[in-house]
Structure formats: structure tokens, C-alpha cells
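For this depiction, one protein chain was excluded, whereas all remaining protein chains were kept in their positions.
Chains here go by letter, A, B and C, matching the order in which they are written, and residues are numbered from 1 within each.
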Amino acid sequence: MALLEIRHLDITFLDKKKPQKIVEDLHLTIEAGDMIGLVGESGSGKTMSALAVAGLLRQKNVQISGEILLDGKNLLTCSPQELRQLQGSEISMIFQEPMTSLNPTRTIGWQVEESLRLHTNLTPEERKARAMEALHDVELSDAERIYHAYPHALSGGQRQRVMIAAAMICRPKLLLADEPTTALDVTVQKQMIALLQKMNQTYGTAVLFISHDLALVRSLCSKMVVLQQGRAVEAGDAEEIFTSPRQLYTKELLAAVPKFERQPCQRLQTDAPTVLQVSDLCAYYPKESKRLFQKKEQKEVLHNITFSIKKGEIIGLVGESGCGKSTLARSILGLHRDYIGEIRHCTEHPQIVFQDAGSSLNPAKTVDWILQEPLRNCTQLTPGQRKDCVTEMLWLVKLDESLRSRYPWQLSGGQRQRVCIAASLMLHPEFLIADEPVSALDVTVQKQILALMQEIVRETGVSILLISHDLRVVYQMCDRVLVMKDGSIVEAGAAEEIYQDPQHDYTKKLLESAGY
Amino acid sequence: MKRQSTTFWIGAVLAGMVLLFLLVGCFWTPYDPEAMNASMKLAGVSSAHPMGCDAFGRDVLSRVMDGGRSTLLVAGGTVLLGAGLGIVIGAITGYFGGLADTILMRIVDALLAFPSVLLALVVVALLGTGEMNVILSLGIAFAPSFARVVRGEFLRSRYLGYVQAARLAGASHFRILFVHILPNIRSVLISALLIGFNNAVLSEAALSYLGIGVQPPQASLGSMLADAQTYLFTEPLLCIFPGAVLILLVLGFGLMGDGLRTGRK
Amino acid sequence: MNKATRKKIAGLLVITALTTALSGCNGAGDKTGEENSSQITVGIAQDLEDSLDPHKAEAAATREVLFNVFEGLYKPDCDGELIPAVAEDYSCSEDGLTYTFTLREDVKFHNGNTVTAEDVISSIEACADTSGGTPLIPAFSNITGILKQDDRTVVITLAERDADFLSYIASVKAAIMPAGQTDADTNPIGTGPYRYVSRSVQENIVMEKFDEYWGEAAYIENVTFKVCADPDSLVMNLNGGAVDMMAHLPVSQAQQLSTDFAVLEGTMNLVQGMYLNHDFEPFADERVRQALCYAVNKDEILDIVSDGKGEQLGSSMFPNFRKYYLPELNETYSYDPEKAKELLADAGYADGLSFTITVPSNYPQHVDTAQVVAEQLKAVGVTAEIEQVEWNTWLSSVYSERQYEATVVGVDASNLTATAMLSRFCSDADNNFINYKNAEYDAAYEAAQLEIDDDAQTLLYQECEIILAEDAANVYIQDLAEMVALSNEFTGYEFYPLYVQDISKIRPAEQQ
Partner (left out) sequence: MKYAGKKLLSMLATLLGVSFLVFFAFDVIPGDPALAQLGTNATPERLEALREEMGLNAPFFQRYFQWIAAFFTGDFGTSYSYHIPVGDMILEKLPISVFMTLMAFVMVLVISIPLGILSAKHEGGKLDTVICTVNQVLMSVPPFFSGMLITLLFGIVLRWFTPGGFVSLEQDAGAFFGYLFFPALAIALPKAAMAVKMLRSSLVTELGKDYPRTAYSRGNTKNQVLRNHVLKNALIPVLTFFGMALTDILTGSIIVEQVFGIPGLGRILLTSIMNRDYPVVEAIIMFMAIIVIVVNFLVDLLYRRLDPQINME
């Protein structure tokens, strides 16, 4: 008998007027010890399916039909008590965002032990021993400190390890992993995959691995299921699907995955004017001083950064979280003023496109208002002229005219990022910074946005400093690349050269983790 | 934004009805609200006087209509002034932080401990009595609590993406504070305004006790309630009518605020 | 309370139900039932925010309470007659300049000491001390010598004859206190029927019966004067049983009392009126003042403010001053709005007149009266705006600085002399807060002061009253009705023509 068998699973959201079918007729079988990938874009129903299996969708407004059998027991019809006995002990789940998925006000130890507290009769001492063991298991050094720490004190990778330790502490038969690596740096991603494999092999835990990243699934899972709008469109051997997809959608999906490919390099005229020159930039953050009248100490977070951008150029800035990418961007934008060195550019209002388009748009204002705002502040245009400018810009970023009266929360993620790009271009800056502009987006949308950016560079001659952790995106887009580590640029040069022949160890490690 | 919850509409209907009632009172009341009639002293409810008469034989309906208007003016003015000051202080302290924050918040602390009665006496001593001066003194007294609420919201907002985006769009700090952030904290503000409104009605009545509120014979809901307290046993209706108008008004606004908040998740 | 009642309450108020469980700790219960009647709680509207030293205490409310603790050589009785107290007798010389007091034998202070001539002398001297300008009792500036003749005899000599001298001696202010006492502010020691026990600010003042009192002993052992500051919750306090007796109740509140209380009626012994500042230009004109008098309908005021209770007045004297009171003056200006309009037109105010009535907000009766007056004046084209001020502002801007146009207050007498009511209207009097200047009046008043013969003096004082009435010095309204609520468990309350509460006469009802 299979460990988990999903038959005819239908999930319907009974929202307001129209019921919305999220998952339709899903079949899935997981044998003990299997690793299975569930692939699809956002809204494809992959997370919902996992939540249904974990028993987390028992809500009034959700209707679930079909069968989910764990060891022959139907999880959809069993009593809440029975279900709770399985949760955490037989089925565990880890989530995409390790930060928000951990309780910020409880210690790590408390959270790791929770399943033991709920499902076993161990004494506190025994629980702690088990928790320490679990923390060691997920290769966390300094487990004692982490045991007593709070989530915010840990890095993203550490948090996800903690999540895995907590999920595995009762040795469940099935682990549901919902995009566990998406929010992490590439090097950490790789470690996490290895860790899941280890868990699978050591404890025989079956893993249902949910991801939008086909390459990742391929490297981890033996089998995979591709979901499109709630329906399984293709299922079978992972390698086989990856190499010879049968369905059109799978093909599209595969095509959209950024690869280490690029158009033949459009050679820039070397005499193009420089639009941004950063020389010997050192930036500081204040350190909390201990005593009352003590002078504030400072911590140097950027060390002697020097680079320049020429007109019409896209430069990639690569580095892991915490390396100082954002501080660099903020210094250039004038949002962080505590620096020495020189930043020279002739743009009056340097602009940025943020990663999180949702929060960078004022929720209380319409698209039209948001786009007009820079013009209102920095130009003398009449309202009529401003409207025209907005119309023009909407056309440029390929947004429908009808969206201008919408509020940000009424837009999709891709549309929001287009609005952000439009807003940053309203004043026709000579360069703009794009801080992880596509990492929160689905691959197909990602592809569209990247294409749009390239088109905009061609049409307007704007220069872009593209900050990304995704080396493939940078490779596709950029003429030159800067590699940053711990506040310093460790390597800089033309994209081709760096990718073909990395000099610095760190660059090599990055490329290796990214599977180049 | 387009569709509000039913709570909002129930509130809107309630508040609207009371407001309409008070609006009519601005132009027409069944009797002169100050006209006394010894023979009608404490007269009960009748068709001629739907809400009866008070201890001076004055028509309560007319006084509720007239007093509701002055209460609305004073309490409304108080919360607007208090909220206005509070928003400015809270916005500056929350958004800029640093020394301005430290100094202004200490002043707010000081004002919180400073009795509003003394403040009102000072205002009256300097400027004399009258509705405007009641608004002024209560407005100042109410500012600190608004400032605290608003400060927290601005503190939270100052690191949000859209605020940074606004700065890069060339918006001045002033514009960021009041055009970009302010509309986003309205739900918090609305409930603070409502609570403030109710407190203002009370404080006005309390000041009337001391002779520094709305001056008689001008009615206000608060002073009518206070006067009616004497007759609680024999003429309970005297406090029911002004009380009901007050409660309905605040309840109406309260439901509207609630509906606004839940109408959009 | 049984379960059924609890359920009912829950139905009444949802939130109440949530708290019933918590209220189990409540043990206050019904207090009055178990108490013995040898204890009485007397409500006072205002705490004695004052020194408890009777010489220094200025507020009428303080003297009202201290009356039970202190006595002078003489003291007033409920008819306004002066009766011997610490002194058992006195004699006055022919020329009226030498008073010889014979002290009562064995009068004890509350601290157990016997009153000596030295105590009497130091007390009178303290009141007559001129080192701070005016003496504590201004009339005592007249004293030229206080001598101890023997252990039981004290002789006081005056510079000028003063027919009212004994009245001053009999006031609480001239109380006899132990010589050399330094803590009189907080530890009053007197000779009265009650002994001071303790006080708690804004809460109460406790007294107990003084067993060694020289005179008729009080009936009730323990007296608590309890501060009931909020006039609007007074009725609840009375009906709820926290207070057994309360004086100075407004009529409206007295009517709300349950049958557990007897409501005794009297008058407050003050002259309520709309006092006019004669320096305010329109009021310098006699016609304007008369017009105001004609325009005010006292019947209606009494009807509205106090259900017709109280005594209408026409001059600065109230009925309990039987000797001086002239009831006919009340008719000087009967309600006549037409005449008022005519007079106003004559005076040049045909198009109307407007002024502000400043009222102390802590006196609801005056505020109410002001409201009715303002409404009545509308009918004759006079616009009177009301401005309430708190008491100290009134004292400062109206009474001391005389910065006002009109004010509605009650003026009372600090002792049983005509002077107390009439001296303030002399042109140069310190307390002439209405800026009244009338040579005719000054002459009449001075003549009265100099007159030796009692009957002739009374006539002259009455002359003063007539001048005030006819000149329409102020718009005289009424002597307010005084309501005293007394629990049915007690009896024996007596009204005084002065502002005092004599608790020693009150006794439990069953001892009748």
C-alpha cells in the first residue's frame, strides 16, 4: 500500500458569489521514502494541495472532496482529534518563508520541541535532548545558542534548518516542503536540498517537494507532477519530463526558466558617456553605544567600492543577502547618507525598482495618481500634460489604459511590477536601480518583465544597475557584472568573461551552486 | 473601496439620521429652545412636546436639536483640533525620530499629566469663555493621546517601500507625511476620532459644571445630561432623549468606522 | 440576592452579567440598618477648605460646622437672640463703652482644661489684633482695652459706642480658644457641645459629644460631616442611605427624596438679586435700573427655580431679620414690562440694551435664576448674556476688581447686625462691589450708626433699605428657600437666622 494516495481531489473556495475551483481531480501517489516534486506557477494549486494533505484547509469557506489516504486512513473524513494526532507526528510541513513561519516571540528550542510536547510524554529534559539532537541533525553549529535564541537572530538559512529540525523531530513518514528554498540565497539553496536528501535517506521520510523551479525539482526528485490551474497536466519521471516534455504548458514552463544563455553581446560604444561614477565609497552604520554620553561607534558596511555605469548599459550586481547590495543602492539613491567617497551622477532623481512591488506602491492611491506623483513634484506640467505622460508611459510598459484608475491591491504581481517600472521612468532618469525586480514573480511573468526591461533600455537609452541573486538572470541581461561579498566588490568585468573564467573563489562557488 | 460592508451602511444610516435631525435644528425647531414656561415645568411627553419639557419648562425636543448642534460643533471641533495637532506632532515624532521625537514626546507626557481643567481655566482667563475657546482648550488637552496613536503608525510606516518610493519621486517630507502616509492610517485615525468625540462631549459637560463650557441658556447634550441627573428618579426620560441622540450619533460613526476597516481587507 | 434576581439582571444588561461573578467580593451591604441612632451623618456640600481655627476661618461653610465646636462669650439661639455661653452674664456701662463679662464657672475646653480669663483675653485680643491692618473682626478695631478684673471677670472697653458689639462677641469668629495654642489650624479645641475628632480632606469631619459640656448636653454621640460635593448625585446619596441629614438642598432635589426623609422648609437668609455695577454706564441711570426691576417677574422666577418656595424681596434685608425687614418694599416694582420699555426708551435705550450677567458656577440656584432673568429681559428688548465663572474668578474679577456688568448672587450676613447687610452700600465701603454712590444713603447710614436709641436706629436702618429699594440699587429677587432633609430616624432640627447647623438639638426620633 502506498504511503499517501490522493484520489479525485477537488478543492473549491466558496468565496462570496462565485465558488472558485482551486484544484480539480488531482491524483497523486507517494510511496514510503519517495521524493516527489509538485511543480507549477503561483495559483496553480500546488500549495493548496499540500495544505489539504496537511489538514490545514478545514475551513468553512473551503470545500474539499475526493480522498486523501495516509496509510489507508482518509484524512478528509477522520475526526479533528485523529487528524491532530497525525499532524506533526506522521505528516509534517515546512514553508516558503522561514521567517514568518516561525513564531517571533518564542525561542527556537520551544518551537522545535513543540511536536514532542503535543505528541509524546517525554520529560522536559528528554525533549531538550531530542531537540538538541535534531538541531545537530540539520547541521546547525552552535546548537546550544540557537536553542535559546529567537528567530530574528538567525539567518534565513538557519531558520529554514530550524523549520526542518522542528518538522522532523517526530520522524514523520511524510514531509511536505512548500517552496522551502525560494527565499534563500543560491549557496544556501543547495545546502538545503542536500539536507532534505539526507533526511530522506537517513529516516526514510517521504518528501513532497513543491516548487516553481523545474531545475531544482529535477535535481532532487525522482518523479514530478506539473500542475496548471488546478489540474495535473503532466506526471511521471522527473528526468523524462525535463528532457522531453509532452504538454505545451510544460514546454512553456521549461522555456521560461532563466538559463545561462544570452544573446550575442551587443557591443557598446566605448565612448558612451558615463552616467554614474562611484569612487572609493565606504558606508557606515551606527552601532548602539553602551553608555550614556559615549560617542556613537560606527560600523563600516561598504569598503572602497568603485565602479561606473555608461549610458545604455545594464550592469549586474551579484551577491548574497547581507553583502551590502541594498546599502550600496540606498547610498546611490541618497537614502543613506552616512558614507565617505564619491558618488557622481547627473540625474536629479535617481530611481529604483524594488523587489516587492506590492509594498512599494502606496495602497491608498490609484495607479494614475502614483504615476503622476513624480511629475507633480518635480515638473511644472499641467494636469492635462501629466495625464498624457501617464498614458504614454502605460503604453511603454504595456499596461492597459483601463488600469489607471485601479488601486495597487487590485492588480496582479506582474502588473504591479510594471507600474513600479513606469513610476521609476516618469522623470526620464538616465539610470535606474532594479533591486531584485523579478525574484518574487513566477517564471513566465519573470520572463516578460525581463524582456520589458531590455526593451526599455533599447528604446530610452536608460542605464540599469540590476541587483540580483539569480546568476542566470544577470547573465541573460547584463553587459557587465559586479560580484560583491561582505561589502567589497570581489570581482568585476564583462559578463562573458566572469562566467567563463571566474577568478575569485567566491565567484566560483556562486556559479557552482547555481549549477553553471 | 466601492463596496462597503453592511456595518458601514447601518452606521451611515444611523449617523445620517441624527445629523439630518440636527441639521434641521439649525434652521427650525418646534419652539424657541430658550423660551421658558413655568406652567410646563417638567411636563411629560405629549403631542405638543414629543420629548417633554425640562425644569424651566423649555421644550426638550427643541433643546436636543439645538444642543446637539452645539455639541457636534464643540466635540467635532475638539477632535478635529486635537487630531490635527496630534497628527502633526505624531507624524513629526514618528517619522523623523531623534531629538524632535524625544522633546515632543516629553511635552506630550507633560500634557498628559496636566489637568485639562487647569488648561481650560488658563484659556478662559486669557481669551474668555465661548464655544471656540472650549474647543481650543479641549483640543490642546486631547492632542497628546492622538499624538501617541499617530506616532506609532508613522513609526511603522517610515520604512515601508512606498514611503521610500515617494522620496525618490521627489516628494518633500511634508508631502510624504500628509499626502502619502496619512491616507494609509485613516482606519486607525477614524476609531481614535470616534473615541475622542465621545470624550469631548463629556469633557464639555464637565467644563460646563465649572462654568467654563458652553454658557447657558445655550443647550448642549452634555449639560442636558448633567442637568437631567437630578431628575433621574422622577423624570428619567429627561436624560434618555439627549443620551439616546448622543449614543446613536457616536454609534453611527463608530459602525461607519468599523465598516470602513473591515470593508477592505 | 438569589439566583432568580441574578438572572433578571443578566437580562437587563449583558455586561452586568459578566461582572456578577466578580462582585462576590462586595461586602458593603446595607449600612444604615445596623447602626445605632447615636450616630448621624450630616451631608455638607463643600469641604471645609479652610483652617479649622475659627478666628482665621472665613468661609461660611466652615463656621456653619465649627458652630458645634466653638462658642464665644455669648452665642445666638435659633430665634436670633443672644444667650450667654462662656460668659454667664455681662453688664454694660451707661455710656456704652465698657462691657464687663462674668465668666461661667467651670467651663471646660475639649482638652479638659478649665476656661480662664487669660484664655478669654487672648482670644479676644487675637480677633482685635491690628498688626496685619484690619483686625480679624473689623469692628474690634473699636476695642481699646481688654482687662482681667478677677479670675471670672473680663472688662472690655470701646473707643466708641457700638450697639452691635454683643453680636460680634457672639459670633463663631470670636470663639474662646485656649491661650497659647499653636496647632489650632488642624486641631480645634473649643468649649462647644461637640468635640473635634478627626478630619479627612474632601471626605469627612468627625466629632463626638463633649461629655463635660457646661450646658444642655447633645443627644447624639457621634457626628460625621460628610462631604457630598456633586449636587447631581446628592439625591442618590440620600436615598441610598449614606447621609442622614442635609441642609441647603435645592427644591428640585428635595422633591426627589424618598419617604424616609422629612423635608423641612426655611429660608437661606440671604438676599439674592441681580447686582448691578453702577460704574457700567447704562446702570448709572436710575431709569435703566428701575426698568430692569419692572421687567423681572419674581413670581415666575420662584415658580421655575423653586416651585414657588422662597421669599420675594425688594431690598437688601431678609425676613428673618425681623427687626429691620420691611415686607412692603417687595411691592416697590411689580412686574410691568410696558413700564420697563417706557423707562428704557426714556433713558435712550429704545433700541435695546445688552449686557453680561456674570454668575458663579458653583451656585446652581444663582445660575438658574440668571437664566430665567435673562429670558424675561428678552421681552423688553434687553439682551442679557450669561457668563459663568468659577468662584475664585468671581471673587477676583467681580468682587475685588469690580470688572463686571451685572451678577446674580446671594449676599448674606456674617453676624446678626443690620450693618452686615447695609454697610457695603456706602460709597466708600471696601466691599461696595456694585460701586453704589448715593449721598442720601451715606447720610442715612451714618445717622443710623451714630444713633444711640435702639428704636430710632432701627428706623434709620429701615430708611436705608427704602432708599436702596426706591433707587433700584439692584434688582432684588428673593431669599432662597432652604430645604433641609432629615432622616425620619431623627428629629429636633432648628433653623437659625444665621448660617449654622446646630447638631446638638437633634435627637433620635424615638426619644421624643
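Brief remarks follow.
Here, contacts are C-beta pairs under 8 Å (C-beta built on N, C-alpha and C of every residue); 3 or more make two chains touch, one makes a residue touch a chain.
Please read these numbers as outputs of a predicted model, since none were measured by experiment.
Across the whole complex, the hidden chain's contacts among the shown chains comprise A, B, C.
Across the entire complex, the residue among A:H119, A:R218, A:R231 or A:R262 in touch with the chain not shown is A:H119.
One of A:N103, A:S222 or A:Q503 touches the chain omitted from the figure, and that residue is A:N103.
Touching the chain that is not shown, out of C:T114, C:T144 or C:Q202: C:Q202 (per the contact rule at the top).
When you scan B:L61, B:L168, B:A206 or B:L238 for touch with the missing chain, the hit is B:A206. Summary of contacts with the chain left out: across A:H152, A:K259, A:K299 or A:R344, the touching residue is A:H152.
What chain C contributes to its contact with the hidden chain is residues 1, 5, 9, 12-16, 18-19, 22-23, 25-32, 47, 49-52, 58-59, 132-134, 138, 185-186, 200-203, 226-230, 232-233, 236-237, 239-243, 362, 390-393, 395-397, 399-400, 414, 430-431. Listed here are the chain B residues that touch the chain not shown: 102, 106-107, 109-110, 112-115, 117-119, 121-122, 124-126, 145, 148, 152, 191, 194-195, 198, 201-202, 205-206, 210, 222, 225, 229, 232-233, 239, 243, 246-248, 250-251, 254-255, 258, 261.
Panel shows chain A; residues 54-56, 80, 84-89, 91-93, 95, 97, 100-106, 114-115, 118-119, 150, 152-153, 163, 166, 288-292, 294 of it touch the chain omitted from the view.
We adopt the following convention: only the chains that are shown with their structure count from here on.
A straight line joining the Cα centres of chain A and chain C is 84 Å long. Between chain B and chain C, the centres computed from C-alpha atoms are 41 Å apart. Put simply, the C-alpha centre of chain A and that of chain B have 47 angstrom between them.
On chain B, the positions that touch chain C within their shared complex are 34-36, 38, 41, 55-57, 121, 125, 129, 208-212, 215-217, 226-227, 229-234.
Chain A makes touch with chain B in their complex at residues 333, 335, 349-352, 354, 356, 359-365, 373-374, 377-378, 407, 420, 423-424, 426-427.
The touching residues of chain B, when paired with chain A in their complex, are 1, 160-162, 164-172, 175, 180, 183-184, 186.
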